[in-house]
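Sharing a structure here in structure tokens format.
All protein chains but one are shown in place.
What follows is chain A.
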Amino acid sequence: MGPMQRSMKRSWLNGRVVAIAVAGAMAAVLPFSAANAAGDSAGHAIERQEWSFGGFTGQYDQAQLQRGFQVYQQVCTACHGLKRVRFRNLAEPGGPMFPEAAIKALAASWPYQISGELDDQGNPIDRLPGPADQMVGPYKNDVQARAAQGGALPPDLSLIVKARTIETHAPWYSHWFHMLVDIVTGYQEAGADYLYALLVGYHEPPAGVTVGDGMYYNTAFHGNQLAMPPPLIKDAPVEYQPEAGVKATLEQNARDVTAFLAWASDPTLDTRKRLGWQVMLYLLITTVLLYLVKRKIWSRIEH
């Protein structure tokens, strides 16, 4: 073994030691950086949650979507519509996948009617929704909603998870690192993390904070004062079917309804990620093959 070989071996070893050290350091730093990266709203950190649909491989959990729909139906529908979702969507793959018959029954028993259509005489009518109709809310328009809600407008929830995010406040020297980690891990769940934090974020206001009339103190909401009364109740959570085998708690309700609304915002997520991996595999193999072709061609000349 010549000196060169030995030194090469040593440098290879050193390289490995360095790699392990770097990986170890990153593992040690990561939890802290994740905590730093977690956004905050008026000093309250919003923590990232584990979601079955999170990251670049995550998919929706059908049972969770069904439970989440139950929470939506029993709680949220009192004020909020879900107009971009149609009843039939609830039966489609990648969603809660309720049986077709259940969807028909659900639409027919929906508490709100479809309005704006005309009968044969040209008179405006209200009618019961069918599977192809939108999941409308209680109000016919925003003016009616505001009038009923003391001036506040309960938004339609079809896109609520996509329309919310967590503001990150990482300093300049670590900002790029958090970006890199989020890109590599495929983090897209800021909206779900925020919504969950909001649903479990109702508390008594701290001493010295006065909450306005008709407002509620919430740690996740920007400015901490929110017109929506606490939708989920700690002592009386939405009870699940016994066969679901899941204990009903406020946190479980919040988690499930957030997952359901995440699906409502992004109903093609399962297909998207599955197709994504097929595309990545195809591209990876093609890139390697093209690289080999290129190397063969360029081996004809010095370059």
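The rule is short, and it goes like this: a residue touches a chain if its C-beta (ideal position, glycine included) is under 8 Å from a C-beta of that chain, and two chains touch if they have at least 3 such contacts; residues count from 1.
Throughout what follows, contacts and distances are computed from a predicted model.
Can you tell which of "Phosphate transport system permease protein", "Cytochrome b", "Peptide ABC transporter ATP-binding protein" or "Glutaconate CoA-transferase subunit B" UniProt lists for the chain that's not drawn?
Protein name of the absent chain (UniProt record): "Cytochrome b".
One chain isn't shown here. Among A:78, A:105, A:148 or A:280, which residue touches it?
A:280
Considering the whole complex, which of A:66, A:218, A:252 or A:265 touches the chain not shown?
A:265
For review purposes, identify every residue of chain A that touches the missing chain, sorted by number.
Its contact residues with the unshown chain are 2, 4, 8, 56, 84, 89, 158-159, 162-165, 172, 175, 182-183, 186-188, 190-191, 222, 265, 267-268, 271-273, 275-277, 279-280, 283-284, 286-287, 290-291, 293-294, 297-298, 301-303.
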